[in-house]
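So, chain A:
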Amino acid sequence: MNLELIWDNLPQLLKAFLVTLELSAVSIAGSTAIGLVVGALRTSRVPVVSQLARAYVEIFRGSPLPITLLFVYFGAALYLGYSVELFVASAVGLSIYHGAYVAEIFRSGIEAVPTGQREAAQTLGLSPMQTFRYVVLPQTRRIVFPPLIGQYISLIKDTSIAFVIGMVELMKAGQAIVDRTAEPVPVYLTIAALYFVICYPLSLWVRRNERKIVPA
Partner candidate 1 sequence: MTATTAKEQSIASSIQLRAVTKAFGSVQVLKNIDLDVASGKVVVLIGASGSGKSTVLRIMSGLETADSGEVVVGDVPMHDPKRAPEIRGHVGMVFQQFNLFPHLNALGNVTLALRKSLKMSKAEAREVGLRCLERVGMQDRCANYPSQLSGGQQQRVAIARALAVNPRIMFFDEATSALDPELVGEVTSVMRSLAADGMTMVVVTHEMGFAHRTADRVVFMDDGVIAEQGSPEQVLKDPQHPRTQQFLARVLEA
Partner candidate 2 sequence: MLYQWRSVLEYLPDFLRAMGLTLWITLLAFALALVCGLGAALARNSKNAVLRLGAGAYVEIVRNTPVLLQIFVVFFALPSFGLRMDAVTAGTVAIGVNVGGYLCEVFRAGISSVARAQREAAQVLGLSSRQAFISVIAPQALRNVYPATVNNLIQVLLGTSLLTAIAVPELTGVATVINARTLLFVQVFAIALVLYLVLSNALSFASGLLGRVLFKPPLEQVRPGLWPVRRARTITTTAEVAA
């Protein structure tokens, strides 16, 4: 195997890896914000609201990420011109898409809190907002965290799919090197190692903390 090739291209790959990490961090924040709102709306007692939230979840969980990314990319290009920042388009697409999965995680966490908790908070005079913030949400923590981190792992790996709209992150940068050098094996091994280094520790954490149920 061509170790020199890896060495020569390592700076380039590491720079792209940094982009992957940035894209992951921004999209994790975005999908969590969306997921929290949609998940809470999903448990709303106003039928229109909960049904809209459900439709959101259904659409994105039933369609592939490239479609969302292409939609966002071409949509942004149409209204903002092709100078649209690929990073922004990728982050928005990833956030919207993974937000649907995150919403389901929050919803199941919220629903696992017994109604008695809500009733007790109500009789104490807390507003619905306060009840959610101070009584319900803190109790979802233990249920929500393991699958949430699991979802973040998927998201980190999915940043590679920004490839389809031409975003230069680790995957795309690596493929460019493969195209140039025709040496796929060392390049792919390096890329795999970089993803693995981030995802594996998180996976271990999830496994240690998840409840022993069949993952759905």
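On the choice of candidates, all candidates are chains of the complex that A comes from, given by their letters.
Quick note on the criterion: a residue touches a chain if its C-beta (ideal position, glycine included) is under 8 Å from a C-beta of that chain, and two chains touch if they have at least 3 such contacts; residues count from 1.
Bear in mind that the values here come from a model prediction, so they are computed numbers and not experimental data.
Colleague: Since the rest of 1 or 2 are in the complex but keep clear of chain A, which one touches it?
Modeller: Per the touch definition, chain A is in contact with 2.
Colleague: Could you please specify the touching residues of chain A with respect to candidate 2 in the complex?
Modeller: Against candidate 2, the touching part of chain A is residues 57-59, 61-67, 70-71, 74-75, 78, 104, 107-108, 153, 157-158, 160-161, 163-164, 171, 175, 178, 184-185, 188, 191-192, 195-196, 199-200, 203, 212-216.
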